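Okay, so here's the structure we're looking at.
All protein chains of the complex are present and in place, except for one that has been dropped.
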Amino acid sequence: MVDSLSLAKREDSIGNAPTKNAIFDVHDVHKSFAGLHALSEVNLKVGERTTHAIIGPNGAGKSTLLNVCVGRLAPDSGTVTFDGETLTGKKPYEINQAGVARVFQTPEIFSDLNLLENLLMPALSKRDGSFTFNAFRALNTQKDILQKAEHALEDVGLIEKRYEHAGSLSRGDKRRLELAMCLIQNPKLLLLDEPTAGMSRHDTNRTIDLLVRIKESGMTIIVIEHDMHVVFSLADHVSVLAQGKIIAAGTPSEVKGSAKVQEAYLGGAPQ
Amino acid sequence: MDAFFLQVLNGLDKGGAYALIALGLTLVFGTLGVVNFAHGALFMLGAFCAVSVNQILTISRRVKDESVTFFAAYKDEPYLITWFGDTGEFIIDYSVPISLLVSIPIMLLVGLVMERGLIKHFYKRTHAEQILVTFGLAIVIQEIIKANFGANAIPMSAPDIVSGSASVGAMLGLGNSVIYPWWRLIYFIFSAITIFGVFAFLRYTSFGMVVRAGMHDRETVGLLGINIQRRFTIVFGLAAVVAGMAGVMYTPILPPNYHLGMDFLVLSFVVVVVGGMGSLGGAVAAGFLLGMLESFASTNTIKSLIPGIDQIIIYLVAVIILLVRPRGLLGKKGVFE
Partner (left out) sequence: MNMSARAKIQTTPAKDWILFIAFSIVILTMPLWTMPIGASYPALLQKFAIYGIFAIGFNILFGLTGYLSFGHAAFLGVGSYAAVWSFKLFTMNAIPAVIFGVIFSGLLAYLVGFICLRRTGIYFSILTLAFAQMCYRLAYSVLTPITNGETGLQLSGGDPRIIDRMFFEASPGLPSPRLFGYELGGYAGFYFCAVMMIITFFIAMRITRSPFGMKLKAIRSNQNRMNYIGFHTRPYTQMAFVISGMFAGLAGALLAVTDPLAGAERMTWTASGEVVLMTILGGVGTLIGPVLGAGAIKYFENIFSAFNENLLHNTFAILPDGLENIVVSAISPFVGNGWHLTLGLIFMAVVIFLPGGFMEGITRIQRYIDRKRNGSVDSKTENEKEPNHG
């Protein structure tokens, strides 16, 4: 692939000291459900403008970790900080206002609105979280916001479907729509929960291309992924989660070589 | 102490009615996932079963009144008395307990027809639509009753033998001031038995076990090759029977009229929500709790302390409980959110 060269280069430059200017820091997070340890002693540092992949077998606690990150779940102990701000204990909307956007495993979109309207919502969202009661200026006269939304749709290749109901989209399109909704906010940190799950090879490759472009624009990304192809095309740094603990971390090639990871995740069978 | 005990008793019969209706409501919700605003109408239908049975038993003919000797007076004499004499009188006297038996097949039929004819089509619709269509049904049922029985309340009487009051205080050694109508006591015992019956049915029969398993995880039970749907339909019929019997038995306490169902429905819904949607135990507990609170709030001491509290106590408690415990007293997470 064309990307493989440039990707390797970046690995070198960042792989040396990925944690020096860590923008996102998960510190010693514990979370248990009814005595079951979903996460224990999870530490994670994500450098600015890097892509960090979290991999691990099913039930390893990956989604729980993301849920803790965006405030859907409160950790039992430990802290999550982003850009110097503590996120633990904050409401989801406050975390988003801090610059964190998330794509879910099952797309969370406005299914009974059309695609354009779906994008208008995040476009209207204010970083300062202020309540704006702009109830008298019609939305269809506000050209700037409309244009912004259309651009975002173009970026993910959904512009032809802008007047269709979001609920009628295919699964892959729904994911792309959700991604566009996150991107239009221009977040500092993007959390992706299995962005290619259930997609065809063709769709997966399209999504990878899109994510590579996003990454190159300088956004910090955390991605949970099963598909090793996706992980190795995107990630600068990989953490392996198994049974709620991080058992290995490093560059993709380091992790790939680790015997411990192969045992836990790849079932001992090297690929 | 006596006054306190009296209020407990006062709360019991009303609480029993709330609990019985709420039990059916939450059972239907837990199994079929349907919010049934017509459930109060089933209670009212039960009450009018009793009224109809009484009217049928007392179909009369005009006979000369022998006791009036000055002029020719006529009175209505039920055929039953003409034909069977004292036995006939006895049967009429016991019209409410008889209606209880009559109402079971009728309410079962009504419940099954309602479920198959209407509710079935609303499993997949939103809760708002379920509320709306059953609300419409409730209006239709109550208007049919109004057209047939008129708008006024129809007084019904309990059998003579239990029409008086029991000196409960003397029985329990609490002093003679605690007296309580027999029928209300019977109502409480009836509701307790019915509630235990429903719980035992769900817990100890294989049918009940399947239903409970289905409430918990419908998919899995379906995969086992069990027709869970048919069982849930029967559960709806059962809930209708429970509501209907509760209605029959309540007639001597409160003369039924056509909007009886709506009155009880609102309160029962509050009870269900307070108890926790889908929780059977919660519905029963909340039913008795709210019944009791209502009776305590209507004592003069409390009323003079906080004027108007007797009017709003149930709603006030409901608001507070819902704010403190979002899922009600015993509600489970993830239900109805």
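As written, the chain order gives the labels A and B, with residue 1 at the start of each chain.
One rule holds in what follows: contacts are C-beta pairs under 8 Å (C-beta built on N, C-alpha and C of every residue); 3 or more make two chains touch, one makes a residue touch a chain.
Nothing here was measured: the structure is a model prediction, and the numbers come from that model.
Peer 1: Can you say which of A:D28, A:E85 or A:E108 touches the chain missing from this structure?
Peer 2: A:E108
Peer 1: Given the contact definition stated above, which residue among B:L112, B:I144 or B:I302 touches the chain not shown here?
Peer 2: Considering all chains, including the one not shown, the answer is B:I144.
Peer 1: Even though one chain is hidden, which residues of subunit B still touch it in the full complex?
Peer 2: Missing-chain contacts on subunit B: residues 35, 118, 121, 125, 127-129, 131-133, 135-140, 143-144, 146-147, 262, 266, 269-270, 273, 277, 307-308, 311-312, 315-316, 318-319, 322-323, 326, 336-337.
Peer 1: At which residues does subunit A meet the chain that is not included here?
Peer 2: Touching the missing chain: residues 70, 91-93, 96-97, 101-102, 108-113, 117, 120-122, 124-127, 129, 131-142, 145, 160, 163-165, 167-168, 181-182, 185.
Here, only the chains that are shown with their structure count from here on.
Peer 1: Averaging over Cα atoms per chain, report the distance between subunit A and subunit B in Å.
Peer 2: That gives a centre separation of 54 Å.
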